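Quick one: the structure is below, questions incoming.
All protein chains but one are shown at their positions in the complex.
This part shows subunit A:
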Amino acid sequence: MADFQTSTQRAKWILSPQELGCRYKAANQRAIEALEKFGASLMEVDADGSLSYPDPQINLKDHADKHSRPKSLSIEEEQFMRVFYENKLQEVCNNFHFPHKIQATALIYFKRFYLQWSVMQHNPKNVMLTCIYAACKIEENHVSAEELGKGISQDHQIILNYEMIVYQSLEFDLIVYAPYRSVEGYVNDIEELFHENAEMLQMLKATASLDVDKIMLTDAPLLFPPGQLALAALRRSNEVHGVIDFNSYLDSILSRQNSTHTISELYEGINAIESLVNRYAFPSEKDLKHINRKLKSCWGLGSNDESKKREKKSKHKSKRSSNEMQNRPLHN
């Protein structure tokens, strides 16, 4: 049976906290290296999906005193940026009334993408939109790029340009297991075991589902399997509603599943998820402003070098026809 046990998610995309830290650090480091080498770290993604760094500034050496060079983002600042756009991602999905499943898939794509890249290399806004677009495709809930772009007043060509980079960064591992279905499964199981009344269970499920939304915004989906995420959500929900004795429920799960997990491992996992939710921090407006300014200069889009921007634009025009296509307004 092809399920989570045999999935690429389990095999490749559930990391240890140490691994996760290393991945973030390595992505950050690569961007810093690019910044040092090219003076800016934002990669251009072409209509054909090819990537390029901006031209190294010719007189970089002469002016290369450390102060004039853009400052890179720290790992924590990168984290804040991702947090901000993950919230945006949920917002966009809610505005489109997409099902939970799509939102979760898009979020996980976004998280996986930034295991490979730094926000200094790829604008998280573009990546966010492309992840939503890809998630809709994969979950058989197709929305055209144009429609998606229109819905949030963004050029949909950017989505199409980024699509290939996103798939490649995901290593084409497109099937994602989200905790929402696990929540349903557990609630059904609880119903059979405890014969609780339907209304209580409905409340338990509804709150748990909101808790999953919160969990999905943390690093937890990169660290724990969906079943454990669901249990953590259910425990939080149960604390509110007090429907069942949760610890004895966990015992019963383990005893019925011949699980290789011990009860203490399970507690440990759920506690860790819980603490990720509790520690979750959203950047303040001030933080955001500061980070955004830094980020823009990393991207080579600082406000102080209008001339460079213009130069870039003109180069754009003379580029291949595919690029012209890309810039042409779309009238059908």
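What to note about this one:
Just so it is clear, a residue touches a chain if its C-beta (ideal position, glycine included) is under 8 Å from a C-beta of that chain, and two chains touch if they have at least 3 such contacts; residues count from 1.
We take it that contacts and distances are computed from a predicted model.
Chain not shown in the complex: UniProt lists it as "Cyclin-dependent kinase C-2-like", one of "Cyclin-dependent kinase C-2-like", "Golgi mannosyltransferase complex subunit", "small monomeric GTPase" or "37S ribosomal protein S25, mitochondrial".
Although one chain is not drawn, the whole complex shows that of A:L35, A:A145 or A:I215 it is A:A145 that touches it. Screening A:L15, A:V83, A:L160 or A:L288 for touch with the missing chain picks out A:L160.
Within the whole complex, the absent chain has one touching residue among A:L174, A:I263, A:L288 or A:L301, and that is A:L174.
Contacts to the hidden chain, counted on subunit A, fall at residues 1-2, 6-8, 30, 38, 44, 47-56, 116-117, 133, 137-138, 140, 142, 144-145, 159-160, 163-165, 167-169, 171-175, 322, 325, 332.
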